[in-house]
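The complex appears here minus one protein chain, its other protein chains still in place.
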Amino acid sequence: MTNFLVQWGINPWGEDTPIHAQWALVYIAFAFGVGFMLAHTLFVKFWPKPEEANAPVNEVAAARVPARVGRHSLAARTFHWIMAASMLTLLGTASAPVLGFRFNWVEIHWIAGLVLTLSIVYHIIHASFWLDFWSIWLNREDAREAITRFKRAVGQRAPAPRKAAKYPWDNKMYHTAIVLSALATVPTGLLMMNRVQTPFFTRNPYLFGDTTWGVMYVLHGLSGIALVGLTIAHIYFAIRPEKQWITKGMIFGDISREEFLRHHDPERWIVDSHEVSNG
Amino acid sequence: MAIVHDVMPVFELFQPTTVDDTLALLDTYGADAWVLAGGLDTFDWFKDRNKRRKVVVDLSGVQTLRGVKKTADGGLEIGASTTLTDVASEPLVKQNYRLLSQAAALVASPQIRNQGTLGGNVSQDTRCWYYRSGWTCYRAGGNICYADTPTAINREHAIFDANRCVAVNPSDTAPALVALDAQMVIRSSDGERVVNAQDYFIGPSTDITRMTVLQAGDLLTAIRIPATWANAEFYFEKIRERQVWDFPLVNIAAALKVEGGTIRSSRFVVNAVAAHPVRLGAVEDAVAGKPRNEETAAMAGALAVQGARPLTHNGYKIPLVRNLVKRAIRGEAQA
Partner (left out) sequence: MSTQEQTPQPSSSVTRRAFIKMVIASSAAVSASAYLFRGSTLVGQGSLPGAVERLMSLNVNGQLRRVDVMKQETLATTLRYKLGLTGTKLGCDRSECGACTVLIDDIPHYSCSVLTHTVRGRKIQTIEGLEQPDGTLHPVQQAILDEQGFQCAFCMSGFVMSAVGFLKTNPNPTREELAHGISGNLCRCADYDKILRAMMRGAAYMQKTTT
């Protein structure tokens, strides 16, 4: 099993050591991503889901929703796009050599990695103190709702679920997956900067032993490969016709009242009568 | 330190007689195949059991890969399997491209030159002892360089263009061919492609596991030398500790076109200082139009070593490069 995920080598003492994730997995990640896109497109085309029946929204709250609702502030959007650019650079520089495009990728990779790290640090601070920190995390209500939706999907009787807060449970799941991948990739990546020449500090490639480094490289590689699939899925959904209203929200910052009421519950995602909303 | 084992591990041997048959075999076996020319690099790997292949394709029966002939534009085409002795003694080469004869004549020892080929010498793998001992370093697909540490014995490693791997290209004929603007003719089942000698070699920043652009299924068939540098003022020097067998500590191949004491154009290529032959483009630009004198030599020498980054034990290569460039400009008579 480990041979499928891990490339093993021999250290100077003749012992087996992990070296890095298997490169074949990069191909598999891309294939998976493309396969998922195809499967989902066809599935939605030929087996479209009827519009989900939701519990009715509070009329009074609905009336308070302004014509345009702010979804992401300029700060939040800037973070997102910087993070996206650095993420694509990281994934591109990491996979291209594996796929056969040879060029000097290491420097670009760690520079993009630093940009990503800084943007994530910014985001954590910004989201914790300026935004609604708890809105992105899965909670008990999401779990209950998931069970309800499942029951209804298999034909059991269950009350219609309410419309989503700002982030429905699939957004929250995705963010959680990203957080876990980042928790694996970013610290290992930062430590791995000890292996290359940077202008910041004198490198020490022997900071850890062979096996420790090997495990780090494997973790970094596997979570990086997971990010390939996650990113493909994310971009795919962003350009899907039924989701483009959200994508526009990430570009321009706001959504229309009609879009808001179609997908969200004004009592769960509270907006003021004027335009500004929580980032 | 070589440990003498019993016979080499078993492999399947094919001895094709034509290039097409060779390519067919390389295609059939892909990454399982090893191309055998003179064998002097190959057998070190196999005998030490640090590299192994299921299949060895022996080129000794392919006659079309040998020989030196004139080309239409007045240059030369040398078959990749031509032995180094033949390259060194061939009148066609000695006449107009003496730089290459000198380089080939300085490789290793007489018996090795009698068997080793030009194509093999140019495509040979690096001699870094950590890599050659079979340790899983970057070049071997791992994630560390054992030579690039404060205590490692890296006295023969790189001072230029190191990028995680600090191994050097140990060839003597490679810098000569780069200096002569040679072109490498590579054939595969996809057809033939011609690569400039300078682009034939790749450094670790491009691909840390390979020394040349050759991939599985490729065959270097010939080396073409254009007439550009025919009978230019040549300078070749190889610095090594023993005067036989040893790979270069540093070597230089230079070609100058001099008119009335002024350098019109030049090529300066040093090797064994990086994972690929280093063409000193800045020096070539700087000496163009300058008189061929001591002042130019000193300036060129200082320029040549800019950006050199020594490791713990190879700082001596910096004055060597500087002095070799000076000597190349002074020329054979004065050096």
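First chain written, first letter: the chains are A and B, and each begins at residue 1.
Going forward, a contact is a pair of C-beta atoms (placed from the backbone, for glycine too) under 8 Å apart; a residue touches a chain by one contact, two chains touch by 3 or more.
Being a predicted model, the structure only gives us computed values, none of them experimental.
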Chains in view touching the one left out: B
Candidates B:31, B:244 or B:288 - the one touching the absent chain: B:244
Options B:13, B:31, B:194 or B:288, residue touching the unrepresented chain: B:13
Touching residues on chain B - with respect to the absent chain: 2, 4, 7-18, 21-22, 24-25, 28-29, 32, 36, 39-40, 43-44, 46-47, 54-58, 60-61, 85, 108-112, 114-115, 243-245
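Keep in mind that, in the parts below, only the chains that are shown with their structure count from here on.
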Inter-chain centre distance, chain A versus chain B - centres from mean C-alpha coordinates, in Å: 48
Chain A to chain B touching residues, read off their complex: 7, 9-12, 17, 19-20, 97, 102-104, 106, 195-196, 205-206, 210, 213-214, 217
Contact footprint of chain A on chain B as seen in their complex: 134-136, 140-146, 148-149, 163-164, 202, 205-207
